[in-house]
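Here the complex is missing one protein chain, while the rest keep their positions.
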């Protein structure tokens, strides 16, 4: 650990931790940033927070600034998986441990970070797929699916899609992808794309809508309602994330399944950082606790939602 | 004229792909629906912004901050409504809308002041708010996405209808009409073109060019704010980060497709309107003809390229040349083009 | 003089949207001759030049250079083939230095790199050679239009082409520079360079040219040796009517009530640091006050302060006896002060707007944007002024940038006459204007002042100033050095003497 001569700005014997966040692109992300900040403060550490604005260059630049500042540990939430080798190597050369939060980096760089704490997007996709495969197992005429993808090219969009269809295929579900378009993870575009789906394909016979996050799903629900159909009944809906608004819609019966993607792992993160700086052995991957919820569980879970 | 042809072509493609239903409106729940009506309804925010942008561009300016202003307008209204105990109170809705519009107008005036009184280049003056504006919107919402109750009358602005026609279409049409009247019934349009065409000559002719510049940016900010309100009320929520993201590029595109030159001077509000509809129809076309999302950008590029080329007299002359009888005149003399500017 | 023509243009036709600028024009240029192209504003002189040098592509006709058929696609190509041109509008880039403008595109180089030192040295030498002394490293924009015009001429001369074309090169020069230019032209002619010279100053044309080609309304009237074409015959050919109908303006200045009325406007110690020293000047109703001085003597700066175009930093300006506060173009217009700037392209007209819109601009500005002028009234006013000032083409909906220079000037005048000002400030209103139009404008000034309008009149032509003015303010080195009042003083010689003596000769 490099925590010896770098207590600048740190209060007492707290650590100085650099946190290169992805951005503030969604409520999920903001909740995540808030959670980490609050946890750092509670633990008496100084957090150097930099918003990467969804750009890898900005994040790399932030990590280099952390190295120059000689922080005790660097937390990185990589916006993409590849391309981190050099900067991680620089951190290692400077003796600063790196902890990944949320997303991961490519396997070849495994030696360059200490541990990763976060969600598994492919796993989230698989969870959604498992529910769909089970729910529609008896659907004789084939399950017709609409998909609202996240931002084209982003890791959560790719993995949630891949995991989902991986399970559908392995479970041997008879399904058809009626249409699949990007809604850029936003409610606005989710709604617009859904409107077009409805005018192009109609809703009759469509069984399932799989939305890669809450916001797109909620936008789509509005489009469905405005088309005079009943979301959750005329068409079943799965969303990933599980924000408060998502659960509220669930309680109102407008959607059927929520795969949680939990942003509130600040405390868990601080524990990991502390043990890493102390030189304790840590696992290479620490999963964040996440659940799945179906219609029967929405009401009970709603009060626990923090974002 | 060319934009109209492109629009018709796009509509035909859609009708072939999805049937005549595409263009024929239907009524459900006492509200006009159908693919094309939906497109028009969705065009409203972009149209409002593009109209404001048209005026700014007429003064040789540009406003990059409209997307951020859109987010600010949406954020103010939604945050104010969800902070109140009763989200359905008429006075609350009214004051939320009023506050959002006042703030966005002030932001517009600020941009105009930077341009007119501090002499800062428009693209730079508005770049500042483009960067900071989304931060301000996030500050207002505390980084959250405030969601207004579906029962709140605020959502009517985006989802409701009047005489079966969706409200956003009404609002955009009224804005178009109002701006057209404002600029063409009064002398404002001519003075704008004069300031855009030659600011120094306008000043010497006694025109309050600075005042007019500020006014125009103010109107643009107001339009962006109104667009943000429609967007927010349609969704019932305000996304400070993504609401109206890159809408400035689409708006500028629409203005130029509509025939207004970025160099200032003559402007065409109706042309802008057609430009907006082209852009919105295009997005649906990609889905309707079954292309994947990856094609969004590429298809847009291709259509914009075609429109830009068709609008160029030099291109038309060049492309028609092989079909002309006498090959007397050689390639278009570039010299003339430059002087024609 | 050899008789083999170096340039031969036959049957040239050029159409612009709505206008046939040239129709079957022939033009022949022989080595070593100085050939004038004459014609009214809008006759097509500049267009003829531009067709020759590849700016415009002709719609019909042939061009022979040295007997070979050519057609240039850019001015660069014409230049490479030995035709060097000074176009009517100053065509230099004022963000670059004087030296860079002189050598743009043909800079002295060491290998591929420009040798700036050599360039400045050569620029200095070149300017010295034709007798002007400028800081060649300074940006061109820091010099007046006149100096810019001289730089453009120097550039064209230095290219050492076999054909040199000068389209109204003298429009903003005064007599000394003109003398210098004519000297240079004679030298070049002796070396065998063929030259085309376009000017509205008949005496210059008669002084220097061997031959004249006259155009009218885009058609060829004829070609004559200068010696065979007396002045009034030329004017007759140009205008298509008898020269005798041209009224000569004979102002009876003394008839004016000078001195017995309160001044309409009075500048007391008005000045602005760095541009014009504090000066006193007054103008009465019905009086024409002329401003005379050499290039850059500060005439423009003087009137700009009165017009509110620049802010004064000393002294005060009284209008109808009251001190004016917050003087700017808008309040000036509201008081009834109209200002036609000397540079009509950059400060006067809005090129993309139509003739009609440009005309009503000031009137509309004074009414504010909310009260637009009713269409019927507007059309009537515009039609009236198009006719009164004989603006051609008489199409109110044409973009003003497509009008010829002289007609643009008239549009600008119409703009200000529309607001019926009390004081009309004219900065070089007759620059680049044909004899007919010039007489029209002079006549107009006389009429307006007879109706009681006060006029401040700036012109590089001393004859014009003396002819029109009741009093003449003389400037030198950005300082107002004398005001000549008595009739005896109002002569060209007296003004020149005053300038030379630096003001001490005026008692």
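Order of writing sets the labels: A, B and C. Residues in every chain begin at 1.
Following the convention adopted for this analysis, a contact is a pair of C-beta atoms (placed from the backbone, for glycine too) under 8 Å apart; a residue touches a chain by one contact, two chains touch by 3 or more.
In the analysis below, contacts and distances are computed from a predicted model.
Hidden from the displayed complex is a chain whose UniProt protein name, among "MnhB domain-containing protein", "Sugar ABC transporter permease YjfF", "Nitrate reductase" or "Na+/H+ antiporter subunit C", is "Sugar ABC transporter permease YjfF".
Within the whole complex, touches from the chain that is not shown fall on A, B, C.
Checked against the hidden chain, the listed residues B:145, B:169 or B:252 yield one contact partner: B:252.
Across A:35, A:158 or A:286, the residue that sits in touch with the chain not pictured is A:158. From the options B:94, B:162 or B:297, the residue with contact to the chain not on display is B:297.
When you scan C:85, C:171 or C:324 for touch with the missing chain, the hit is C:85. One chain is missing from the display, and on subunit A it is touched by residues 5, 8-9, 18, 21, 23-24, 30, 33, 37, 46-51, 53-58, 60-62, 64-70, 80-86, 94, 106, 108, 151-155, 158. Residues of subunit C in contact with the chain left out of this view: 55, 74-76, 78-80, 85, 87, 90-96, 100-101, 104-105, 107, 109, 112-114, 128, 131-135, 137-139, 142-144, 147, 150, 155, 176-177, 179-180, 274-275, 295-296, 309-311, 496, 500.
Residues of subunit B that touch the chain left out of the display are 64, 118-121, 123-125, 127-139, 143, 203, 240, 249, 252-253, 256, 261-263, 294-302, 304-305, 308-309, 311-315, 318, 332, 334-335, 337-339, 341.
By definition in this document, only the chains that are shown with their structure count from here on.
Looking at subunit A and subunit C, the chains that touch each of them are B.
With every chain reduced to the mean of its CA atoms, the largest distance from subunit C is reached by A. Legend note: the chain whose CA centroid lies nearest the centroid of all displayed protein CA atoms is B.
Computed from the mean C-alpha positions, the centre of subunit A lies at a distance of 71 Å from the centre of subunit C. Distance between chain centres (mean CA atoms), subunit A to subunit B: 33 Å.
Averaged Cα coordinates give subunit B a centre that lies 44 Å from the centre of subunit C.
Residues of subunit A found to touch two or more other chains are absent.
Those residues of subunit C that touch subunit B in the shared complex are 54-57, 59, 71, 73-75, 307, 309, 329-330, 332-334, 339, 341, 346-353, 357, 361-362, 364-367, 369-373, 415. Those residues of subunit B lying in contact with subunit C across their complex are 185-188, 190-191, 193-194, 197-198, 200-208, 212, 265-266, 329-336, 339.
Interface of subunit A with subunit B (complex): residues 23-27, 30, 33-34, 149, 152, 179-182, 184-188, 191-193, 195-197, 199-200, 215, 218-219, 222, 226-228, 245, 307.
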